[in-house]
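Only a portion of the chains appears, each positioned as in the full assembly.
To keep things simple, chains are lettered A, B and C as they appear, and every chain counts its residues starting from 1.
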Amino acid sequence: MKTTPIGIAAGFALIFGAIFLGDGWATFFDPASLIMVLGGTASALMVAFSIDELKLGLGGAKQLFSFKPPDLEHYVTLFAELSRTARREGLLALDRQIQQCDDPFMRMGLEMAVDGIEEQEIDDLMRGRIATETARLALTPKFFNAAGTYAPSFGMVGTLIGLIQMMQNLTDPSAIGAGMAVAMITTFYGALLANLVFLPCANKAKAQMNDLLLARDLVRTGVLSIVRGESPSMVEKRLRLFLSEQTEAAPAENDSPLKKAA
Amino acid sequence: MKTTPIGIAAGFALIFGAIFLGDGWATFFDPASLIMVLGGTASALMVAFSIDELKLGLGGAKQLFSFKPPDLEHYVTLFAELSRTARREGLLALDRQIQQCDDPFMRMGLEMAVDGIEEQEIDDLMRGRIATETARLALTPKFFNAAGTYAPSFGMVGTLIGLIQMMQNLTDPSAIGAGMAVAMITTFYGALLANLVFLPCANKAKAQMNDLLLARDLVRTGVLSIVRGESPSMVEKRLRLFLSEQTEAAPAENDSPLKKAA
Amino acid sequence: MKTTPIGIAAGFALIFGAIFLGDGWATFFDPASLIMVLGGTASALMVAFSIDELKLGLGGAKQLFSFKPPDLEHYVTLFAELSRTARREGLLALDRQIQQCDDPFMRMGLEMAVDGIEEQEIDDLMRGRIATETARLALTPKFFNAAGTYAPSFGMVGTLIGLIQMMQNLTDPSAIGAGMAVAMITTFYGALLANLVFLPCANKAKAQMNDLLLARDLVRTGVLSIVRGESPSMVEKRLRLFLSEQTEAAPAENDSPLKKAA
């Protein structure tokens, strides 16, 4: 279930539904105000990030809608199988199975295992790879967090401009209300964009990043287990720790777990 | 004593008691405003979290009302007993007692001890299990903290909408007050929900998580002590450190503890 | 010198002195507003903390007024003496002096030393004890920080209620000012309580906690030095590092310390 587009659509429907039911909904559609908020935010983001970072940050934004969390269960089964092969036929026998592997990070680790590189070295190199990937993946939440900070600020800048313009002309009292209404539209846009789009998206991008990094860590642990020649059951036991067992663990919190045990 | 429902009930009684004693209490019940604040917050939470995280976060919310802290004292007695059995009859003799144990985490640790897995390995696996459980338990405080951040923001968005609508119609001065009153209701709802429900619940969920993790750490320490074959009195001494001894330690802070000792 | 009660009394005297010198001081005494701010804050704290935490947090609050910092100098002298005894007559000779020791933490450490428990083990157990005590002591600053966050929020909630009530009745202009004045009293109470009582008390509670933990660390270091059989002069040298020597170190910062040395 794709919560990101549903949440954004539901939020906008709710807010603009309320606006349509009220008076003067036309005021709320002010392209010039929207351009000021979005343009100001975009300008600030251009100053804050380099061109490469902007590309990566925006590129990662697409993932927000299409992200599928890595199937950790699948990885566990796969590594148990690989360790069985390695035990029976030696590490070199993994070579064939590596060809079928779609995950370049897992392939990199297994290839090093087959090449006979020692455990500590493989660990170092895989960690280095994860560190570089983390730095890249962290750009998307950073980018959205920055957008969520700048949008309300430029909303306020727009409101200040509107108020200053209006106040010079206080002699016509009938214009005051309309002037203030228009001035406040930018603050409204900034607050809505930040709280319904930018900041929540930053949160989700970070959660998706953590999902990916958990999978990377599972793969690293699995490769090292195979290099150490652990038994398939031990490999599975170890990797299964990365999966959260909701059904089994829940009762342990609900009541004092030792009542009967004593 | 269940402080969570009492606190929430007392807070609402107090605030709405004050409202009923004042004028115009009817204004304070505005379902449309409440829907905007809660709906906006819910939409933002859907964008910010995945469907699995929302389920876990909301699932953990139920615990806020029914949580019983783990009985650490009980664990200490139990581990002292287990270590006595292990010393007298060997680790294998624990097998029968494990069957009676209700805590799956403790059972997992003891089973590994009986299986003869070495200490460092047991430590690693138990720590891995705790890390995964921590990641899951941390979702509830994160969820409530996010709700406590978004609720006031959507309260402000609602107030902006109300003010913009009202200001376009300043020609009727008698409507200004009523319009502003209605506009401010959403800010009131957002501030009340955040400060009486969402943010305090985030704090309590975190404290409950820490209580559980302390128990997990006690169990891990106890299992390792048994594996190392420590004496029952040493096991008890070590685990009793997890309990805070209020009565004994208090005087040490009240007056300079060395007066007489010198 | 007890700065906590003096500071609170001086602050209230100053603020209410200014109020009495101005107009309409009667407005500033509004029991209903005070109940709303304090009651709302208390309700939020009940939701945020468990009943045990509330007891510990409030229990620690009494200490704010009666706290005496541990006499580190005294500890240093005592440990130098103990190490002299231990060197001359052996660790067992400490047994008599332990009976006279009022500090349960120090007694616990020395008893383990006399019992011949090895250094690493003593270190572990003393650190465990400090960790548990830290968790308990940290509740008081946490409690006051939470109170300092909720008080202004409920002040704002009260002001919103007052404003919403007043605005429905704008037809009587003479009531506007009085209504706003009453509405703002809750914000005033919240800001004053947070900035003069809750937040500063949180800071002091944390400083007192650090003073106690420094003494605990000194005792742990002292016990370990005795177990290692260090010379009395070395024990004293090592423990004296915990004391800040203001008089001696000050000139070193005032002017370039190497002028003459070169």
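Keep in mind that, in the parts below, a contact is a pair of C-beta atoms (placed from the backbone, for glycine too) under 8 Å apart; a residue touches a chain by one contact, two chains touch by 3 or more.
Note that the coordinates shown come from a computational prediction; the quantities given were computed from them, not determined experimentally.
K.L.:
If you could, jot down how many copies the complete complex is built from here, 3 of which are displayed.
P.N.:
When the whole complex is considered, it contains 5 copies.
To be clear about the criterion, only the chains that are shown with their structure count from here on.
K.L.:
Taking touching chains as linked, do they make an open path (line), a single closed cycle (ring), a hub with spokes (star), an all-linked set (complete), or other?
P.N.:
Contact pattern: an open line, chains touching in sequence.
K.L.:
So if I superpose subunit A on subunit C by CA, what angle comes out, to the nearest 5°?
P.N.:
It is a rotation of 145 degrees, to the nearest 5.
K.L.:
Are the interface residues of subunit B and subunit C largely the same numbers on each copy, more than half shared, or largely different?
P.N.:
different
K.L.:
State, to the nearest whole Å, the distance from the C-alpha centre of subunit B to the C-alpha centre of subunit C.
P.N.:
Averaging C-alpha atoms per chain gives centres 24 Å apart.
K.L.:
Using the average of all C-alpha atoms in each chain as its centre, how far is it in Å between subunit A and subunit C?
P.N.:
Computed value for the inter-centroid distance: 39 Å.
K.L.:
Return the residues of subunit A touching two or more other chains; collapse runs of consecutive numbers into ranges.
P.N.:
none
K.L.:
Within their complex, state which residues of subunit C touch subunit B.
P.N.:
Per the stated touch rule, the residues are 32, 35-36, 39-40, 42-54, 56, 63, 66-68, 70-71, 74-75, 77-78, 97, 100-106, 125, 128-129, 131-133, 135-136, 146, 150, 153-154, 156-158, 160-161, 163-171, 212.
K.L.:
In the complex formed with subunit C, which residues of subunit B make contact?
P.N.:
By the definition above, subunit B touches subunit C via 1, 3-4, 6-8, 10-11, 14-15, 18-19, 21-24, 27-28, 69, 173-174, 176-178, 180-181, 184-185, 187-188, 191-192, 194-197, 199-201, 203-204, 207-208, 237-238, 241-244, 246, 248-249, 251-262.
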